[in-house]
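Quick one: the structure is below, questions incoming.
In this view, the complex is presented without one of its protein chains, the others remaining in place.
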Amino acid sequence: MNFIPLFVIVPLGAAFLMPVVSRLWKGMSDVLGNLAALFLMVWSFAALQMGHETTVFYAGGWEPVASIPIGIAMVMDGLTVFMLIIINVIGFAVTLYSVNYMNHYTDKAKYYTLFLLMMAGLNGVVLAGDLFNLFVFLEISAIASYSLVAFGIGSEELEASFKYQILGGTASTLILMGIAFFYHMTGTLNLADASTVIQQLGTHPGIIFVSILFLVGFSLKAALIPFHAWLPDAHPSAPAPISAMLSGVVIKVLGVYALIRIFFNVFGITAMPSVLTIFIVLGSVSMVAGAFLAISQSDFKRMLAYSSISQIGYVLFALGLGTPLGILGAMFHLINHAAFKSLLFLNSGAVVYRTNTRDLDQLGGISQKMPVTGITSLLGSLSISGLPPFGGFWSKLIIIMAAVESGHFALAGVAVFTSIVTLAYYMKLQKEAFYGALKASFGKLKEAPFLMSLSVILLAIVVTGMGLLLIPEFKSVILDPAVKIISGGLNYSKLVLGG
Amino acid sequence: MILFILAILLFLIGLYGVLVKRNLIKMIIGLMIMEYAVNLIFTLVGYRSGGTAPIVTDSISSVLYVDPLPQALVLTAIVIGLGTTALAVSFAVRIFEKYDTFDVRKIRKLRG
Partner (left out) sequence: MNPLLYPIVIPFIAGLLLYVIPRRVKGIHEAAALLVSAGTFGLTVWLFLQKPMEWTTQNSLILRLDDLSAFILLAAGLFGFLIALYSVIYMKDRNQRSMYYGSLLLTLGATCGALMSNHLILLLIFWGFLGITLYLLIQSGGDGAAPAAKKSLIIVGGSDALLLLGIVFIYSLTGTFEMDKILLSFNNGLVTWVFVLLALSAFAKAGSLPLHTWIPDMAMHTPIPATALMPAALDKLLGIYLLGRMVLNLFQMTGAMNLFLMIVGAVTIITAVMMALVQHDLRKLLAYHAVSQVGYMVLGIGTGTVIGIAGGLFHMLNNTLYKTCLFLTGGSVKYRTGSTDLDELGGLARFMPMTFLSFIFAALAISGIPPLNGFVSKWMVYQGLVELGREGDKLWVVWLLAAMFGSGLTLASFMKLTHTVFLGDSAKRAGRKIKEVGFIMWLPTVILAVLCVLFGVFAIQVPLKHFIIPAMGSDIEYIGSWSPGLATVMILIGIGIGFLIYLAGNLKGIREADSFIGGEELDSETRVTGTGFYNTIREMGMFSRIYRWAEDKWFDVYDLGNHLFSGIGGVLSKAHTGVLNLYVFWFVFGLIVLLIVLMGGSL
């Protein structure tokens, strides 16, 4: 048995088992959910060993005929492994956290079902070797996340989820239309195969049209301004573990990963340099406007949500530079952001769990009563603000170096400026929520339950030590293969199809 | 070609619905129209003028048959569309219970 499909089969199977086993014993859903997530995390680390070379799995044994793939392919290469690690590590931290947190809500089994479906979709997206499967998995995780956002069924949750659905649905139809035209142009949906066809076609207006459809569709999933409007509603309204998952993982997988795969590996970025400029423009607009929007928020989670827009802007900006250093910065920032944004959202959940509010004006001084939450959120805030020696500092350093290296001096200044604004609003967050005088009503506050604390402590350790990823021994295992695949560009098709 | 243009026109009608209509249900209908337009486009992509159904029979004589792949994909897409639509409609009903309206201008607790 090839071990690639297990990334999809295990969560999918667990999701369908969930309603059954939860009838046997109530605690069973926790156990099953966590076992599945733990398995996925371990499995993704096991996949690291394969990250150096591209491995292809053909479903049903439909091997390619004369180098033309005819079956459904699952491709695992450096970039995929990198994304798998992000998805499954954060996924495990989130399931661990959910054990206590989701006691707030009524039906845990349904929650885990939806959550595991989302995981299956996310793992599927990064493994998909053809465009249509990518779309199907994307829709699976999107539908699961629509439902998860509304899991509390309060009026705000429903509203947020509905907006998310309409905007997400519009984007999905655009992507599907893109796929239709893409198939029309190339006659294949396999990414590697299509890549060779497109190279022969050259810059065809049809290809450009398709690329616009994909660009817009996936930019919405990545929540780049001006396609971002669903995010500040959906991410705060979701239950905290889901917010962590959405901000930490989903926007990256459905948005950034898909953009990278399609534009760098399939279309070939050298063929359409204007896309790089668009990445830079969208990235820097999101970066700056997201930061400004975040600074004026008084809602804990909404501020974090706008911050996600801003940080994804950094990633896209760095990608748009197109140089290997820029790509390294983008990937490093991606993994950093996954860690600290999930951490911060889980912290916000702990605050909400104990205080029942996320309004910064009503909070204050709670790190006296909740030291673990306070300290871990401080670590997360310092890291995302780019203060040394945390991971965020290194990724911002690399991004700015890449910007200067490629001659974008002014934009490097913009990135630095944004990081100052980022520092400002995270300090505001710390001051308003965790420091200052303790509000009288919080006199009997307790630290978050054990598993929630454990989960945030694990993430805080990851956040603090993330700078170590730059040490050559780790870099060559995790970051370099991903960067190699992206900057390798059109080599992708050779790697997948062989020869 | 004319069929493509008509399908894209249909897509734009759907987009108009989502863009302009204030009623939640009408917006969902707009979204559905967009989906169907895209499904139509997809089917058109696979169509070969004068082609036969892509069924393997013993008496296969014509090489010209319509591309079967888009049809398979459209079926999947329809199912996905069904899922999203069902979810959206059920949420619309829930929203009506909470807000007592389908008017999207009044459903805006989340802003800023």
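Note that the chains take the letters A and B in the order they are written out, and that residue 1 is the start of every chain.
Definition applied: contacts are C-beta pairs under 8 Å (C-beta built on N, C-alpha and C of every residue); 3 or more make two chains touch, one makes a residue touch a chain.
Remember, predicted model here, so these are calculated numbers, not experimental data.
Interchain touches from the omitted chain, evaluated on the whole complex, reach A, B.
When the full complex is taken into account, the listed residue touching the unshown chain is A:294, out of A:4, A:294 or A:495.
Checked against the full complex, the one of A:3, A:16, A:62 or A:409 touching the unshown chain is A:409. Within the set A:19, A:436, A:449 or A:465, the residue that contacts the chain not displayed is A:436. Residues 15, 18-22, 27, 104-105, 107-112 of chain B touch the missing chain (whole complex, contact as defined above). Touch with the hidden chain on the side of chain A covers residues 162-163, 166-167, 170-171, 174, 203, 205, 208-209, 211-212, 215-216, 219-220, 226-227, 229-230, 232-233, 274-275, 278, 289, 292-297, 365, 382, 385-389, 393, 396-397, 400-401, 404-405, 409, 412-413, 416-417, 419-421, 423-424, 427-428, 430-431, 435-438.
Assume only the chains that are shown with their structure count from here on.
Averaged Cα coordinates give chain A a centre that lies 27 Å from the centre of chain B. On chain A, the positions that touch chain B within their shared complex are 132, 136, 139, 143, 146-147, 150, 153-156, 158-163, 165-166, 169-170, 172-173, 176-177, 179-181, 183-184, 189, 232-233, 237, 296-297, 302. Residues 11, 14-15, 18, 24, 27-28, 31, 34-35, 37-38, 41-42, 45, 69-70, 73, 76-77, 80, 83-84, 87-88, 91-92, 94-95, 98-99, 107-110, 112 of chain B are the ones touching chain A in the complex.
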